[in-house]
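Would you mind keeping the following structure in view while I ask a few things?
Only a single protein chain was left out; the remaining protein chains are all shown in position.
Moving on to chain A:
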């Protein structure tokens, strides 16, 4: 299968080229199209920075990166990438429906393909039917993240980048949204890069889990979870093989911190 992301000797930092503080250094990474990649790492290891480079929100200082066989800029301009932030980033003055429809209202000028208004379908898919006219402050944290995911999916992106999307939710809601996200991924076949602080969440969701170390950010562990799971990336959280993988990831994370 072709790769959705191909990064080679990738250096990323903030500041000028000469004076930059490196956040990621010499990162080599390939991500298969249609796969689910979990990214773990201590604070400051460049997990979110990596997503921002893929989304063309930040340019690399050195090395190369191709996304869906093209430059990150071209992919962003084609609206082939969706981004979900930790704090849902819903516009408080727009109703739920209008938040989901935001991609229809902005950035259409640069677009070569037409985006259909699938807001009703997506609201239903995310369990938000009947909530369309509510305002964001009238929703729970879990519902707000569902709206953010629906908005990211409106343009039918081939790549979904999720930056700790369930980090602020309680455990039960988080587990439920994990299952909903996996169902969504199986149905759409979208490649997902999922940044999280939770080892359990990374192991449960990812077909593959990578661990980054900090100062500067680099790859220290790359664990293929597919042999441990059934078809369709299915597993039980308490499965001994998953628990053992979590211990392995924890050890790598402790070393990386």
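One rule holds in what follows: a contact is a pair of C-beta atoms (placed from the backbone, for glycine too) under 8 Å apart; a residue touches a chain by one contact, two chains touch by 3 or more; residues count from 1.
Convention: contacts and distances are computed from a predicted model.
S.K.: What is the missing chain called in its UniProt entry, if the choices are "ABC transporter permease", "ATP synthase subunit a", "Cytochrome c biogenesis heme-transporting ATPase CcmA" or "Quinol oxidase subunit 1"?
M.R.: Matching the unshown chain against "ABC transporter permease", "ATP synthase subunit a", "Cytochrome c biogenesis heme-transporting ATPase CcmA" or "Quinol oxidase subunit 1" yields "ABC transporter permease".
S.K.: In the complete assembly, which of A:114, A:137 or A:234 touches the absent chain?
M.R.: A:137
S.K.: May I ask which residue of A:20, A:33 or A:102 touches the chain that does not appear here?
M.R.: A:102
S.K.: Which of these touches the unseen chain: A:87, A:121 or A:248?
M.R.: A:87
S.K.: In the complete complex, which positions of chain A touch the hidden chain?
M.R.: 52, 55-57, 76-77, 79, 81-83, 85, 87, 89, 91-93, 102-103, 105-107, 109-111, 135-137
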